[in-house]
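Missing here is one protein chain; the remaining ones are kept as they sit in the complex.
Presenting subunit A:
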Amino acid sequence: MNSEYFARMRASLTRGLRSLKLTLISLFLLAGSSVIGTILPQGLPLSEYERRLGPFGARIIGILQLSDMYHAWWFLGLLGLFALNLAACSLHRLPGVWRQVLHPDPAPGERWLQGRPCHCRWRDARAPEALLPEFSNIFTQRFGKVRHGEVRGVVWLFAQKQGWSRFGAYITHGAILVILLGGMMGSLGGFRGYVTIAEGQIADRFYLDDGRQSRPLGFGVRCDRFAIERYENSDRPREYRSLLTILENGRAVPGLTQVPVRVNHPLRYRGLNFYQSGYGLDGYLLHLSVSPRAGGGRFEIDVPSGQKVGLPDGTSVTIAGYVTDFDGQGPAAGLDLHYPDGGHGRAMAFQSEHLRAGDGDVPYDFRILSVAQRWYTGLQVNRDPGVMFVWVGCLLLVAGTLAAFYFSHQRWWLQLRQDQNGTLVVFSAQSHRHTESFARRFDALCRELQSGSSPERS
């Protein structure tokens, strides 16, 4: 009795798992719950949610993992249920469809034929043998391959078209499973990180996106140059471009030197992908003209950012701040001066002739002659072992939906049964889609078939 109970349980469970009702429920639940993550900002710390929504809201967010809801246990569970339903329903239905398309019954019973959506019948005074060549001809012209035979005294014709479109739905379902598998492989076996490399520098480690962990690349990447290209007569950026060189054991890999990496054009090496995704000013070198206020010869110095440079009288200069554009007048810098007597002062330096620093207590006038900027490039680094699965899945998804919705499996049955007055002709057809236009074409074909014979309505 116990085992019978479990068998019943299992039967109703599998029925439930493959039911269309569960499909609809999980589609609606997935669609509805996905909305939450687009409205509620994702990835904030819990304290931030508490500040915005209060302690109760923050608790709910914590329990349901709504701060990262697309990876929350319940959302992944929902996806799993959806996948299970998809698989169960496809496995349940596929064998039947397979049989129908590849091993169809070409001569089904007359009652079944009457139940088809398109159906007509008429009588002809001639015998089936006389009718068959003409009908067979029309069928062949229309449908190409036609099968015919005789069973239980009934002569039959059967043709079908685009049977493969019936598999579109299952290809689509399989594609979704392949994509989910690829996504899972990517999130379990892959990683995403970030690396910044200053011009002329070499990086051999990168930082993972989550947490502060760094990992070795396993090879070196040198940034030879970073450049921003702008549209003509405009300051809108047109392209960000890094020239990267891959180094193995300190040596440049032939063919991988000064490879341009641009947005939309990543670099792939040893399973890692590098995407141009950011940049910044790493440092700069100010070429300054220095004029002592007490008189004496003007001279020029180079001051790199972050470094101390000494003047002939023992004063040292460092750059306290730098802007690429001051008030529309070009670059400007704030300088820190340390005098030999231990005192210190501040001075401004401009490139524009129209700006003058007015500080009286500094013994020099500084002017920027030129600026050399050194950029760093920001590269997204990732490895995704599932991405090929995702693309295969995507191709199948497109092929599957196109097959399922742009084509339809069409079948035609014609049966000729001899009786004392001649022949009863039964003609039926079915399309698993496009019923309206199909019905119109069926009616036309029905008239054409009848016109060759002498129809008597029955």
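Keep this in mind: contacts are C-beta pairs under 8 Å (C-beta built on N, C-alpha and C of every residue); 3 or more make two chains touch, one makes a residue touch a chain; residues count from 1.
Rule of thumb we're sticking to: contacts and distances are computed from a predicted model.
A.B. asks: Tell me the UniProt protein name of the chain this structure doesn't show, selecting from "ABC transporter permease subunit", "NADH-quinone oxidoreductase subunit H", "Multisubunit sodium/proton antiporter, MrpD subunit (TC 2.A.63.1)" or "C-type cytochrome biogenesis protein CcsB".
C.D. replies: "C-type cytochrome biogenesis protein CcsB"
A.B. asks: So one chain is hidden, and I want to know which residue out of A:R192, A:R225, A:R374 or A:R441 touches that hidden chain in the complete assembly.
C.D. replies: Of the candidates A:R192, A:R225, A:R374 or A:R441, A:R192 is in touch with the missing chain.
A.B. asks: Just to verify: which one of A:R212, A:R236, A:R251 or A:H354 makes contact with the chain not shown?
C.D. replies: A:R236
A.B. asks: So one chain is hidden, and I want to know which residue out of A:N273, A:T318 or A:Q373 touches that hidden chain in the complete assembly.
C.D. replies: If we include the chain that is not displayed, A:N273 is the one touching it.
A.B. asks: Going by the touch rule given at the top, which residues of subunit A touch the chain that is not shown?
C.D. replies: 20-21, 23-24, 27-28, 30-31, 34-35, 37-39, 42, 70, 183, 192, 231-234, 236-240, 262-266, 273, 275, 277, 380, 382, 384, 387, 390-391, 394, 397-398, 401-402, 404-406, 433-437
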